[in-house]
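The structure under discussion appears below in the form of structure tokens.
Missing here: one protein chain of the complex. Every other protein chain is in place.
By written order: A and B. Residues from 1 in each chain.
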Amino acid sequence: MEIVPLKLVTVIAEALLEDQLIADIKRLGARGYSRGEVYGEGSRGLRASEWEGKNVRIETLVGEATATRILEHLAATYFADYAMVAYVADVGVVRGEKYV
Amino acid sequence: MEIVPLKLVTVIAEALLEDQLIADIKRLGARGYSRGEVYGEGSRGLRASEWEGKNVRIETLVGEATATRILEHLAATYFADYAMVAYVADVGVVRGEKYV
Partner (left out) sequence: MEIVPLKLVTVIAEALLEDQLIADIKRLGARGYSRGEVYGEGSRGLRASEWEGKNVRIETLVGEATATRILEHLAATYFADYAMVAYVADVGVVRGEKYV
């Protein structure tokens, strides 16, 4: 069995951004994603007003270059105006070669 | 783009504890959280009877000191009597400075 080191990118954002975020992620190189519904609380945008409500949680497994591309795009496009959290973790993926 | 190393704390527990856990986490220093519904099976409490049912899955991004504070509080307060799993992972967070 082959375990490939990849990046797991997780994005949690206001639910209204869901379709747009998925289009972004695919365009930037992700081969797949999963998304679920969560409820969250936190700060919204650079002015850090408070946010509470229905969020989407999107996960995608990608190579390091794609992870960086996705995170940079999200920060530049959405962080000033929307409630969004984006983070990356190291994971080992079974048959991971199909994700890069 | 700035990626800040933070701790992702995940708590999975009996759904009835949801509000109390979120109040605890915020009081102990978390700036935000997300929560979703999961279903789980495992052992319950120190006497390890079996548990199966609706759970809440809470995630929060925090600095290392806050992560330790949260995990110690959970272990001391709930582990003896409730079904609960709590774990911590290293992640890199975009604009992570606002979480610490």
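Here is the rule we use: a residue touches a chain if its C-beta (ideal position, glycine included) is under 8 Å from a C-beta of that chain, and two chains touch if they have at least 3 such contacts.
Treat the numbers as computed from the prediction; the structure is a model and nothing was measured.
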Practice task
Write the list of subunit B residues that the hidden chain touches.
Solution key: 10, 12, 36-43, 48, 55, 57, 68, 71-72, 74-75, 79, 85-90
Fill in the blank from the handout: Across the whole complex, the chain not displayed is touched by subunit A residues 1, 3, 6, 8, 22, 31-36, 61, 89-96, 98
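Keep this in mind: only the chains that are shown with their structure count from here on.
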Handout entry: Separation of mean Cα positions, subunit B and subunit A [Å, integer]
Key = 20
